[in-house]
Each structure stands twice: as structure tokens, then as C-alpha cells.
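Note that this complex is displayed minus one protein chain, with the remaining chains in position.
Entry: chain A
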């Protein structure tokens, strides 16, 4: 059987976390009443002009720096034309010629063969990051043969992050996107919640034989979660291989992922290739960014966007946070991944450490095995945990001081989970779970047990 090399690239649209839209002052808010967040500009009323939102530029610069990109000190805006009901102006303002950031990279980690103990680091090149407008939403009402258009989302700022085809499977794509999500959330440049449409991923997939040129690629859309991304990519790879091995060809087309059926379906509503008739956006001058060197003497940082100023204020990225956790607490690298993967878990862990004498290497087991499995079982986020980090610390202290056994501790934990407001100590006393250390007391108990047995059975034969 000939080997196939799958090639996967990603186009990711991240909604910028800002109060107002990219080119107008209307508010950005999820799930607002339809058409309640639409300015004259968003509705494309004639005579309105775009005004660039500074916060969106800063978000893009932060993201570019976090992804090791070169920030273009001069970038340009363009119009991309097509007719669609959710695009009021008949064109989208984007950055096609010179985007704000280029040539970066993103490192992500994978477990080999699902063994957490074997993690490998991979890198994907970031081709570019560009600023562009989001479109509105169309809802097709087939029953009444009409389309309902909601323009709340029209004009919201997006960062399009283009990842080069350096990935080879669904797992890699998912891991890369997961890491990007964490970075964006850490920066605050995007909340990046896929379920709320704040992060949208399109996958470009192709296969070829080693040593041969790249195959025809398809674009896969309609992917609503990181899990589905892995599924969609892997399905498409299999589909293409099967198609080619049966003597068929791959069409350069767009396919939609159907999460129920677990497959990709051709989207045949696009006839031929679209010519977007790109044209420079005449109403926006080139976007000029400064750094410490190029900043004119009389300008303060409030008047301009200063790349160095932003760089100095970047928070610790996930990779740095993980390394610090490993160094500080002596936990394993794969533990640090899990800690950062759950929103709030790392903070929870660190708070427990602060309030307990138990060593971090032992605490981590309680966090990852006990707490996390309970959370998953009840589908709860860390912030909704009935067992607070203080309570857990108290419990671990009892264990550490050998006042209870580890099996007793697990019982107490289960009890704490009920969230009835009792402290670990109260539960221990209630259930008489204290470890006994008094020799005499122990002997009395043993004797009592033996006596009870003699009564039941008759003559005891304990020697």
C-alpha cells in the first residue's frame, strides 16, 4: 500500500474582545436582540465612513507578538467585494495586500499514543494575522421562503490567523487550535469560545505521496468545536485517500462538516471561483504603528499604538506559565498542560499549595485525579466546584498530619462534594474517621470486636 502524506492548514477567525466594533462605535455583545447593535455605518447607510478602533489594533498587535510575528509598521486596508444578504455594503473591509502581522509560529504539544507521559512539542508557522470585519448573520426560513438578517455581528472586529499547512492530522490541528485559544484568552485579545462563534476554524486538507507535489486541497467549514475539528480533518483525510485510491480525483471545493453524521459534505452553492475584485479601501489611510525607536518625540503613547509598549506589558503566555509551574512545584510537564487546559485550575492548584503543608507533587494528584474527575463527571467548571481550594487544603492538611488515612480522606472528599457547608474536620468527627494512635484505645476496640465475635459464634479460637 502506498503511503499518503496528509497536509493540513488552518484559517482561524477570532472575534476581537472589544467594547465596540472594528470601524464603528456600536457595541459588541453576544445574543443581543436582533438588529439592536447596528450603527448607520454597520447598516451601510450611504455617506457613512469607517473609523478604526484602536483597541482592535492593540489586540492584533498583542496576538502577533505572542505568536512571534513581525509586526508590520505600515499595513493597509482593502475592500473584498461579494453580494450577500449579511454583508450590507457589498464588500468586507479586510487586509489583503499588507496585513498587520506576518511570519510567526506557534508551538503546541501532543501526547504520543495517548500516553500523557510522552509529550512531544510541534511547531506550526503562522503566515499572517489580518484585521477584518465580521459579517452579519442570515437565518434561512425555508418554510416561508425567506431569509432573516441580523446585523448585530456585522462589523465586529476579527483577527484572521492563517496557519501554514504544517500539520498532518486532526489531533495536531486540534492541539494547535487549543493552544491558540489559551494564548488568546491569556492575552484577552479574544475570548475565543468556539460555541459562541468567537473562534471559527476552517481547515484546508490535502494528501499526496511522499516526494510528490501537494495534492488538490479542499476547504472544510462549519466546525463548531475543537473535538469536531479533529474529527472533520481526519474524516476528510480518509475520504480523500479513499477517493484517490479508487482512481477518483479531488475537487478544489468547499465542504461542510456534518457533526451528526461525522462526515464532510460538498457545498455546491458556489458556482466556479469567486473574483472578489479587491480594491484599496480609500477611506482609511495606511495604519502606521510605532516602536520606541520610531516614536516621534512629541507624541505620547495615548495618541499612537506603540509596539514596544505593548510588548513590555504582555502577560505570561501559557508556555511560560507551564514552565514556571513545573519549575516552582516540581510537577511533570504533562501536569502543567492539564492545569492550564481547565479554566481556573492552575489558580485553584496554587491556592491549595499556599494553604497546605502537603508537597505539591502530592497535591497535584488530588487536583488531577480527584477534583478533576468529579468536575468532569458533573460537567462543572472549576469556578463552580462545590469544594473550594480552601476546603481541599484543609482536608489535605488533615491527611498530611496523619489525622486521617488516605482512604478516609477520599470519603471526606466525597462528602464535601455534596456542598452542605461542613468543614473537613466536622465530617471527620461526624463519621468517626479519625486515625487512632492511642495504643490502649486500639486494644480496647480490638477486644470489643473479639468479644462480639465470641458471642455470635460461640467458642473463639483466636490464639
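Quick notes
Assume a contact is a pair of C-beta atoms (placed from the backbone, for glycine too) under 8 Å apart; a residue touches a chain by one contact, two chains touch by 3 or more; residues count from 1.
One rule holds in what follows: contacts and distances are computed from a predicted model.
For the chain of the complex excluded from view, the name given in UniProt is "GATA amidotransferase" [choices: "Aryl-aldehyde dehydrogenase", "RCC1-like G exchanging factor-like protein", "GATA amidotransferase" or "Nuclear cap-binding protein subunit 2"].
Checked against the full complex, the one of A:2, A:49 or A:195 touching the unshown chain is A:49.
Touch with the chain that is not drawn comes from one residue among A:89, A:106, A:289 or A:367, which is A:89.
Of the candidate positions A:279, A:320 or A:380, contact with the hidden chain is made by A:279.
The residue touching the chain not shown here, chosen from A:147, A:294 or A:369, is A:147. Residue-level contact of chain A with the missing chain is found at 40, 43-52, 79, 81, 83, 85, 88-91, 145, 147, 149, 275, 277-279, 282-285.
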